[in-house]
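Selected chains only, in their assembly positions.
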Amino acid sequence: MSEPQVMRSVVYPGTFDPITNGHSDLVARAAHLCDRVVVAVARDTAKQPTFDTEQRVSLARQVCADMPNVEVVDFGGLLVEFARRMEVHVIMRGLRAVSDFEYEFQLAGMNRRMAPDIETLFLTPAEQYAYISSSLVKEIARLGGDVSAFVAPAVNAALQERFG
Amino acid sequence: MSEPQVMRSVVYPGTFDPITNGHSDLVARAAHLCDRVVVAVARDTAKQPTFDTEQRVSLARQVCADMPNVEVVDFGGLLVEFARRMEVHVIMRGLRAVSDFEYEFQLAGMNRRMAPDIETLFLTPAEQYAYISSSLVKEIARLGGDVSAFVAPAVNAALQERFG
Amino acid sequence: MSEPQVMRSVVYPGTFDPITNGHSDLVARAAHLCDRVVVAVARDTAKQPTFDTEQRVSLARQVCADMPNVEVVDFGGLLVEFARRMEVHVIMRGLRAVSDFEYEFQLAGMNRRMAPDIETLFLTPAEQYAYISSSLVKEIARLGGDVSAFVAPAVNAALQERFG
């Protein structure tokens, strides 16, 4: 019997606008499970991002600097085609809440239709990160609140510069 | 850097009372992703199962007979301790619906508290299996309905014998 | 073009243990929409009902006595086969809450698999009935509470006799 190799690499896609402690908790978990984790920062986003692609990639790289089997890249176009180009057959996504679940379920279903060879796996963050979302973090930073409990220092500094 | 090995084996626990096409779809997906899939049939169940442990294991083995990297075993006691005894650090669970999600989320949270070294991953079944549950299948069989679209022939035969 | 006739009759299945004002609101709505509404009282129930089939049918008949195009019958076996025997091709179900929705969705999916010619339609009760369930009504009656706002007088009397 030939050995499945597919699980050794996963791609973890997102907007990461900016990367939070909830995201990095999931990256660390994936990095513990797999040989290679590709954090894939989407260039195309549904709404205008707060940070441009370069900044979002740079912040994610700083946050993941200590994880040797994690690489951060940006991508455009369809996620499933990016995954194929990267020779990765597993997409990893975080699930925090029921509303996440529904959207993710729909997305996973359509991705499976377009690329049956690519599987989507879901992971849950540690409980202390269940409440954190990039949009709430930005909202709090915009209103002058302290977000140092929710993001890494480099991200906090970038948020201060943007909204301070 | 040492290579993570943890993802190579996963345990897929459940009551499997009896195993349905939805379950076996998930087993096949996991078997495609990982080197080794342990289908773990729970001896201890919240309510009285329709089939005894021996039957549930036997039916699951027949259904998974063609998947060389899948083994079916029964277990008692805590799942996380069983996983450790099997030297598996990843639990795989299927997600079909919001109600699944909430229960699974709670379970994964408590398991993580008891065994932080063990991760729970979630997978979604193919869309045509999203509606299938063991309890609905048994209810239909009990009422004389045809469940051959939802379970393998061996399971169908066992249901006929039980309810026919 | 031949005229579709299927919507003229609907079957509204349930345990009706006992029928509440929420149920009868839906029956009245269906009776306003269709030529014929069959209220189908399930003889086979997942758990031991509080009222036997005869009582459940009798209470439903009293509650629906003023609706000339409504008939109340009991049924055994599969709902979709009962519907076919009644020459009805539409099943009507009430939706009050998300948890209803998930179960109903699953049930409708399996019924569609077994009987593609039968469609399931969903209706929502009037807002003042959104909170009422047979099990909560029985729980309140059992504890000596007044349920006259939630059920018809005949049902209230039957609950008093049972729990009073």
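Labels for the chains are A, B and C, by order of writing; each one numbers its residues from 1.
One rule holds for everything that comes next: a contact is a pair of C-beta atoms (placed from the backbone, for glycine too) under 8 Å apart; a residue touches a chain by one contact, two chains touch by 3 or more.
Predicted, not measured: the structure shown is a model, and the values here were computed from it.
Chemist: How many copies make up the whole complex, given 3 shown?
Modeler: Total copy number for the complex in this file: 6.
Rule of thumb we're sticking to: only the chains that are shown with their structure count from here on.
Chemist: Enumerate, in label order, the chains that touch chain A and chain B alike.
Modeler: For chain A paired with chain B, there are no chains in contact with each.
Chemist: Between chain A and chain B, what distance separates the C-alpha centroids? Give it in angstrom.
Modeler: 28
Chemist: Please work out the Cα centroid separation of chain B and chain C, and write it as a whole number of Å.
Modeler: 34
Chemist: Between chain A and chain C, tell me the centre distance in angstrom, where each centre is the average of that chain's C-alpha atoms.
Modeler: Result: the chain centres lie 46 Å from each other.
Chemist: Two or more other chains in contact with one residue: find those residues in chain A.
Modeler: Not one residue of chain A touches more than one other chain, so the list is empty.
Chemist: Within their complex, state which residues of chain A touch chain B.
Modeler: The touching residues are 1, 3-4, 6-8, 29, 31-35, 68-69, 89-90, 95, 98, 101-102, 105, 108-109, 112, 119-124, 126-127.
Chemist: In the complex, go through chain B and note every residue touching chain C.
Modeler: For this pair, the touching residues of chain B are 97-99, 130-133, 136, 139-140, 142-146, 149-150.
Chemist: Name, in rising order, each residue of chain C that touches chain B in their complex.
Modeler: 44, 46, 76-78, 80-81, 98-99, 102-103, 105-107, 109-110, 113-114
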